[in-house]
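Excerpt of the complex: some chains, original placement.
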Amino acid sequence: MYLSTIIGMVAAFGLMLLAILHGSPLTIFFNVPALLIVLGGTTGVALVHYPFKDLLEAFRVASKTVFHKEITVNEYIVQLMGFANKARKEGILGLQDEIDKIEDPFLVKSIQMAVDGQEPETLSSMLNTEIAYIQRRHSKGANIFISLATYAPAMGMVGTLIGLVQMLQNMDDPSKIGPAMAVALLTTFYGAIIANVVCLPLAGKLKNRSESEILIKSLIIDGMQSILSGENPRIIEQKLHAFISPKLRESTFTR
Amino acid sequence: MYLSTIIGMVAAFGLMLLAILHGSPLTIFFNVPALLIVLGGTTGVALVHYPFKDLLEAFRVASKTVFHKEITVNEYIVQLMGFANKARKEGILGLQDEIDKIEDPFLVKSIQMAVDGQEPETLSSMLNTEIAYIQRRHSKGANIFISLATYAPAMGMVGTLIGLVQMLQNMDDPSKIGPAMAVALLTTFYGAIIANVVCLPLAGKLKNRSESEILIKSLIIDGMQSILSGENPRIIEQKLHAFISPKLRESTFTR
Amino acid sequence: MYLSTIIGMVAAFGLMLLAILHGSPLTIFFNVPALLIVLGGTTGVALVHYPFKDLLEAFRVASKTVFHKEITVNEYIVQLMGFANKARKEGILGLQDEIDKIEDPFLVKSIQMAVDGQEPETLSSMLNTEIAYIQRRHSKGANIFISLATYAPAMGMVGTLIGLVQMLQNMDDPSKIGPAMAVALLTTFYGAIIANVVCLPLAGKLKNRSESEILIKSLIIDGMQSILSGENPRIIEQKLHAFISPKLRESTFTR
């Protein structure tokens, strides 16, 4: 995920740069007041919509997501199968000493709850509530970028309208009409780039990332509930394999 | 939330002002008939859609929301944990004298119902009905601003069409075409600002605010239901912590 | 609701008229073929989409809604509390002689069912089916106006395209280009007004009205089910108060 994001960003901006330089110097696409009205205006409007700390958090999560390693569901299945086999031999309490070896805090919590003697249904219902609120926080992040992708082109249009009105009120010198309109269009250009090259793909990335995380957490809940219910490990594996594509399924039993 | 809203509004309008003044006097962006048709027309259309008192209420709630302090879910969890511990020691009736110390009317109501001897399920179902109708009233407010954000650009377009038709019918003097078109574009400009800088972010803010409130109320219901059911305070805390992000969770027991 | 609708309509159309008259005679905005293509075309397309009697019914309901008095939920709560108290004293059959005093046919039906000895669950399930189909019929009405608000601007665009093609094929006399384009824009103008000033707000009004009615009917069902179940009137009142905003709640017991 890391590499493709970097390559994607570089490719998109690089190709636009090439296309620009092919026809003119870059400077004519750089205009401070136009930048100010789109970037500043979008930020201002976003601050009315969202509290400052939510905006900051969205950018923090997005940058973390860009540099995040793709999660492999299979490793989780193998790990859960290990717990299933251990619990079958040593009982649920045998999982106690696994907790220190695990990194994923959600998995730690679910094992702790199992070891603490929660009923399978209670464990499942409590962790599902947790997932529901995680999902809410995730979609809040994606929604912030979707809002920015709505506000940026709108501020771009507002900027273009300002430029057009000024140009139209002042058409004495026809030779200035072209450049004035060019500048007016720059805000629309900035708005389109902020929305389509930055915000929408980041919103999409956050959604994808959230879906992967939720899938893993649902897998953990289903797995731990089955382990707690003392189900047969082969059945548990069959259940967990339902979460992934058939060609990714590797049985821990045939190895 | 307070500060960021003010800063956001000032930034968005200030930057537009700067961008305008950078190229022309402000006066050419000010046109009374254009303002009348957009502001008045939007209000008129909104009055067909919504009763007057609903519109008024939406603006009242929005202005209140702008100046509203952000709610901290954590404080509610601490408060509910206090009740859980007290109820465990003194019984549910021990919560009676807590009621006077609480400000939140929804929390007061739920404790009163608990003290009055309601069953956990009845309490939960009655308060959830209440939440459902609160949510409806909230989304009504947000929807009013979304409607305004639809009607304002539409009235802006209607105004621009009026200006264009008048200009096109009267093109004898070419030197007047530019300014006439500039004026015609002003209604589109006003409509875009009303929609994107005022109504949409306010609608978004109302939705965010509603979600926070509903989250708190759901937390109260879950907490009170668990307290009434006599669950272990540690379990209750675990349940309530599911509502918030792991890094915000502070156990009242380790303190 | 009555007054605000009239004021809204008058304001929206009056301001457009003022804006027009400020710059030109009204006559240049009046063009019979343009009106024909938008009004007639929209009606024609709507007749393909909806049977004639559904269109007629939608307009009938819309005009009735405009002149409809706002419903006060509170009066219904007071009325239901009266039934609750009477049923507690005289038994369900005591409600028989209330039926003649009631206007609302849905309330009549629900009391009749209660008096006829229906179980609370049967009453609730049968009346909820009825609500589901009422909701369907209501949303059909609103959807018709939303469809008209889609077709009208489309027919407006079709008309403008016809005008543009004719103008472009015939550009020998440059002095006629302006007026020809002005006329071409009129269909877009008509389409925008029909959609945004007439159909969308009426669709919105119908939806609001439907929601109020459904809320009242849900209140009646909940109330009658509680009365039939012989619940304590104070509890019933608490339940019914959940339907309305806290500041509108007036207990019938403290009076």
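A few points about this structure:
Letters are used for the chains, namely A, B and C, taken in the order the chains are written, and counting of residues starts over at 1 for each.
Going forward, contacts are C-beta pairs under 8 Å (C-beta built on N, C-alpha and C of every residue); 3 or more make two chains touch, one makes a residue touch a chain.
All values reported here derive from a predicted model rather than from experimental measurement.
Note on stoichiometry: the full complex in this file contains 5 copies of its one protein sequence, with 3 placed in the shown coordinates.
In this section, only the chains that are shown with their structure count from here on.
Rounded to a multiple of 5, the C-alpha superposition of subunit A onto subunit C involves a rotation of 145 degrees. Each chain gets one centre point, the mean of its Cα atoms, and the points for subunit A and subunit B are 25 Å apart. Subunit A and subunit C have Cα centroids lying 40 Å from one another. Shared interface positions of subunit A, defined as residues touching 2 or more other chains, are absent. Residues 1, 3-5, 7-16, 18-20, 22-24, 28-29, 70, 175, 178-179, 181-182, 185-186, 188-189, 192-193, 195-197, 200-202, 204-205, 208, 211, 215, 238-239, 242-246 of subunit C are the ones that touch subunit B when the two sit in their complex. For subunit A in complex with subunit B, the residues that touch the partner chain are 33-34, 36-37, 40-41, 43-52, 54, 105, 113, 126-127, 129-130, 133, 136-137, 147, 150-151, 154-155, 157-159, 161-171.
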